[in-house]
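Written out below as structure tokens is the structure these notes cover.
Only a part of the assembly is drawn; its chains keep their places, and the rest are absent.
A and B are the chain letters, set down in written order, and residue numbers restart from 1 in every chain.
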Amino acid sequence: MAFISSGYDPKEPMKNRITDIGPRKYDEFYPPFIAKNKGKWLYHEYMKPGVFFHVAESGDKVFTVRVGGARLMTTVHIREICEIADKHCGGHVRFTTRNNVEFMVDDEKKVDPLVKDLESRKFAGGSFKFPVGGTGAGITNIVHTQGWIHCHTPATDASGPVKATMDVLFDDFKNSRLPAKLRVSLACCLNMCGAVHCSDIAILGYHRKPPMLDHEYLDKMCEIPLAIAACPTAAIKPAKVEIGGQKVNSVAVNNDRCMFCGNCYTMCPAMPLADKEGDGIVIMAGGKVSNRISAPKFSKVVVAFLPNEAPRWPQTTATIKKIVEAYAKAARKYERLGEWAERIGWERFFEKCELPFTHHLIDDFRDPAYYTWRQTTQFKF
Amino acid sequence: MAKHKTPLLDQLESGPWPSFVSDMKQLAEERAKNPQKIEFQIPVDVVDDLLGLLELSYKDGATHWKHGGIVGVFGYGGGVIGRYCDQPEQFSGVAHFHTMRINQPGGKFYTTDYLRKLCDLWDLRGSGVTNMHGSTGDIIFLGTRTEQLEEIFFELTHKYNQDLGGSGSNLRTPADCIGAARCEWACYDTQDLCYQMTNDYQDELHRPAFPYKFKFKFDGCPNCCVASIARSDLSFIGTWRDDIRIDQEAVQGYIGGELKPNAGGHSGRDWGKFDIHKEVIKLCPTECMWMEGKKLMIDNKECNRCMHCINVMPRALHIGNDRGLSILAGAKAPILDGAQMGSLLVPFIKAEAPYEEIKDVIEKVWDWWMEEGKNRERLGELMKRQGLQKLLEVTGITPDARHVKEPRSNPYIFWKEEEVEGGWTRDVNEFRKHHQR
């Protein structure tokens, strides 16, 4: 098709170039009732899962309907969101920090038609386009990353496991029966772009095979010193290798020191790690971010490895379901998953979740590992 | 009908949760039909090939994307993530598939008019696939070809008054919670501070001068709805230093059962009648609450502002009036030395435009990090290497027991010579007069 110029002239890139203007200003996009009552909100209340209202000093109320979003969205879907927002919300809409979509109206009467409309829309394949929910003491959208849809270092996919998991947890997206919020996140490699390191339940992609060495091309494709420097465990050394009769510069990896982090690969494309059997999922649990009652906590590794079972990762979703049910059954009101595990003791957590405890779960990474061992006679048989 | 068979992906169309596969399929069809007669600037079948490539990954259990290489827009060090496919012949539509990070508006509020403009642009010049939003907060335009990058940037800046977000060793796109716009607990205007810092530091955002990435996130209160404490090199978290405001009538409302605890957020189960002792007073981490007859009392001096009681009784308890924020430093993902949460740097600071005081802290932190930070060393890692003491020293903040959870348990204090009476230079022979060898 014909090339359409935006007005940019490759020969004169600086010609009336505009830079450093930043984002659009927030208040350009506020709905009128938000602009008016900003900073003057009094309280909020849930009408039902996914639907809540805030009351302002002025007496104004804003009703919010939250719907789940596969944050991987096409323009077709976004245009449909716009159509709904025009129809019900005066052309305003917002997204949440967990990739849900929030439709806001200023009148209680507008809520039901909006909800009905949203719930009525389905994709051809049968899934909801705009499921209402994700609030209160339940499970909301899964913060996640790119996976096989765009990144070069993933050990698992992102959107697929997320879809499969949300299907299994869907009742808790629509319901607030849990003791507290339960946050699920996914990151497809240990860079943890999803910030899964502090989620109630985290799905983490992990490699288990040391990098392959593409000796023939390594020196051509990579800065060998950078690859060596990238390794946190100093497992990589320079090496001369014989290729088709001649010696080439390359590297050697001490596999036993490798923790499969993929840093070398990030620096050097000739050191790929990805492997169908080697790659898979680590399940972490017990993290939190809020400062409510207890300080924020890191997630802990509770299952060392589950295979990548595309397209629906049944073992992963089943494991998560088990943890959620055990938590729902035993935790106290307001108690986050990690607070529960600490109260009953991790030995009990594994029992109640029917998860095996394996040696992999004992920290052996650097000095601070010591602080995770048990320095007391206090334990439960 | 679809270009590639996707039997595995098809299984992700069923089930209640919105299916990204169905969504991509509808876009693929739309582009094939092209009712609007759009002069697509990248291959019309880009989405088919994306689906096809993903199907292949599902079969192989591995990604088919290669390293990015240096692509971007002139003069910017970030905003674009280069990406190439490792099966370009089979999937020519995604041979190039770079993402662009578009700096989202504060609170992620949009008008449909604006969203449609972005869609028009992206349908014309890109794949039409997006992430709303990326983990850092940007609008992610997922997949276009190198030659379109400048075109998109030109249109964004000229037509839409919109800039790119960050990537690389830059300030990353700052993000905020909805805060004051729709939340009664916002202790400062997260959107305004986020906007000001984003604009005041455009140079740091677009032109790599840092040792590594650097992130700001703005939470209006300790509930941390944008998770700043876990994933930003500097977290700005709202707080107050006076008293929680109590509406005793509303307290009775909760006790009496007219008002629903936690705003009704636990409606899915019958937790029995609300018990203020069990649900609030006993759960207060500082044990600073009690009932005096019908009156709820709080010893505010002992309160650590954890938000629990306020969360449970939003109509009865309100944040204090003397508001500001705490700054925590060093949060990051685990790689390499293990994850870090932000460590308290500034217990309390006022947050009023033009935020000079706050900027002063930010810039002192940057000066130190740019001076001392190694290549690819995050602020938190530098803090671990040189110590929180050092950070306090360079920022001129007085060390305070609030900076620690507990004092050091090792006595290995690195005394400075000027702190020690008589200094360090001594004459060993003088010493030997009293202490023979």
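Convention: contacts are C-beta pairs under 8 Å (C-beta built on N, C-alpha and C of every residue); 3 or more make two chains touch, one makes a residue touch a chain.
What you see is a predicted model; the values in this text were computed from it and never measured.
Trainee: Only one of each protein chain appears in place, so what formula describes the complete complex in this structure file?
Mentor: A x2, B x2
Basically, only the chains that are shown with their structure count from here on.
Trainee: Using CA atom averages as chain centres, what separation in Å is found between chain A and chain B?
Mentor: Each chain reduced to its C-alpha mean, chain A and chain B end up 12 Å apart.
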